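And now, chain A:
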Amino acid sequence: MSAALKVTDLAKTFPISGGLLGRQKAGVRAVRPMSFEVAQGETLGIVGESGCGKSTLARMLVGLLDPTEGRIEIEGKALDNADAAAFGRLIQYIFQDPVSSLNPRKTIRQIMEAPLKRLYGMKRAERDTRIAEIFDSVNLREEFLDRYPHEFSGGQAQRIGIARALAASPRIIILDEPVSALDVSVQAQVLNLMRDLKAAFGLTYLFISHDLAVVEAVSDRIVVLYFGAVVEIGRAQEVFANPRHPYTKLLADSAPVVGRPLTAPEQTSSELPDPLNPPPGCAFATRCPRATDICRQSDPQLEQVGDDQYAACFHPL
Partner candidate 1 sequence: MTLLTLARRSLFAAAASAALATGMGLAPTASLAQTPPGVLIVGQIAEPKSLDPAAVTAVNDFRILVNIYEGLVQYAPGTLEVEPGLAESWEVSDDGTEYTFKLREGVMFHDGTPFNADAVKFNFDRMLNEDHPFHNTGPFPLAFFFSSVASTEVVDDLTVKFTLNEPYAPFLSNLAYPTGLIVSPAAVEANGADFGRNPVGTGPFKFAEWRSNEAVVIEKNPDYYGEAAGTDAVVFRPITDANTRVAEMLSGGIDMMVEVPPTALSEFRGEGYSVVEQAGPHVWFLILNAKEGPFADKLVRQAANYAINKEAIVNDVLEGTAEVAAGPTPPAFAWAYDESLEPYPYDPEKAKELLAEAGAEGAELTFYVTEGGSGMLDPIPMGTAIQANLNAVGFDVKIETYEWNTFLGEVNPGLEGKADMAEMAWMTNDPDTLPYLALRTDAWPDQGGFNSGYYSNPEVDELLEKARVATSQDERATLYKEMQAIVQDDAPWVFVANWKQNAVTTDRVENFTLEPSFLLDLSGVVKN
Partner candidate 2 sequence: MRFLSLLFRNRLAAMGAVVLSLIVLLVLLIPVLPLQDPDVTNTADRFLPPLSEGHLLGTDHLGRDLLARLLYGTRLSLAVGLFAALIAGTIGSAVGIVAGYFGGRIDNVIMRGIDMLMAFPYILLALAIVAALGPGLLNALIAVAAVNIPFFARNIRGITVGLAGREFIDAARLSGMGHGRIILTELLPNVLSTIVIAMSTTVGWMILETAGLSFLGLGSQPPQADLGSMLGEARSSMITNPHTSIVPGIMIFLIVMSINLLGDGVRDALDPRLRSGALARPQARTMVRRKAPLPADDGKGLLNIQRLETQFHVGKRVYRAVNDVSLHVNAGECLGVIGESGSGKSVTALSVMGLVASPPGVITGGAVRYEGEDLLAAPYESLRKKRGEKVAYIFQDPLSTLHPLYRVGDQLAEAIQVHHRVSDAEARAKAIELFRSVRIPNPESRIRNYPHEMSGGMRQRVGIAMALANDPDVIIADEPTTALDVTVQAQILSLLDDLRRERGLAIVFITHDFGVVAQLCDRVAVMYGGRIVEQGTTTDILDRPAHPYTKRLMACVPELGGGKRELAAIPGLPPIVSDLPPGCAFAPRCHKATPACREGEIALDGGDARAVRCIHPEEEIA
């Protein structure tokens, strides 16, 4: 299978507004150079805590942000959003906050029609048929079409968001925390729906979330991010069951699990390093029980540590 999405040395640095005379400071490196691939039809999960660069990565992939370095290839071709229509037919995005991703002043029909009109230039009748098909596939009733976004609950709104993305008939969908704003009882519905759609339309997913259990449940492979960098990549069932990077293990141990007694996995004070003044070496070194001098001096590279599992650590577990 060829790669649906390939990222090579992708990085993003946000400039900090200059000092007194407009001197450009180094800026904040939200995403450090990272590379990975997503195969056709695969679901790649990306997991990490707040501030790890998940959303910046996602926004670069859909062309909403320009990367500082590196390249993105979609189905073998470099990302090119000069032709918005062609680009929109390739890749789509599903947002974290389902309600705010829908224009409050537009009816659902208007929202649904936009991609069909702009990306495919469909005529009225064609559009109606297509919207009906899509709505059917996401289990929404057509009577919703003439309502406004605020009339829907989070779960319904997220279905509408999914329907809008589907209307573009994309090859790849980036899902940025698609269920984190939803109630648990609804979350499972949406996740199941997305899984069904993927099968039905032959989609490739990049699924971003902070919720380890959710990512694990939907992904084929998982990328673990820490402080803008990939620390571990591996198969879904392996990564948390058998973590190789100490951070992945910390994550897995921290997740509250019924029946597991409450122990603080780490009692050190530090959380994420200061992005304005990043430490040299491994960003996790300050929190890591296994850290040695080398960890504080040079950046570990991603290396194969097992069957289809990679970790960026000098002292993998």
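Candidate selection criterion: all candidates are chains of the complex that A comes from, given by their letters.
The working rule: a contact is a pair of C-beta atoms (placed from the backbone, for glycine too) under 8 Å apart; a residue touches a chain by one contact, two chains touch by 3 or more; residues count from 1.
Small disclaimer: the values here were computed from a predicted structure and weren't measured.
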| Numbered candidate touching chain A, per complex, among 1 or 2 | 2
| said: Using the touch definition from the top, list the residues of chain A that touch candidate 2 in their complex. | reply: 43, 49-50, 59, 62, 64, 84-85, 87-88, 92-93, 95-97, 100-106, 114-115, 118-119, 153, 155-156, 161, 164, 168, 183-189, 191-192, 195, 210, 212-214, 216-220, 236-237, 240-241, 250-267, 269, 271-272
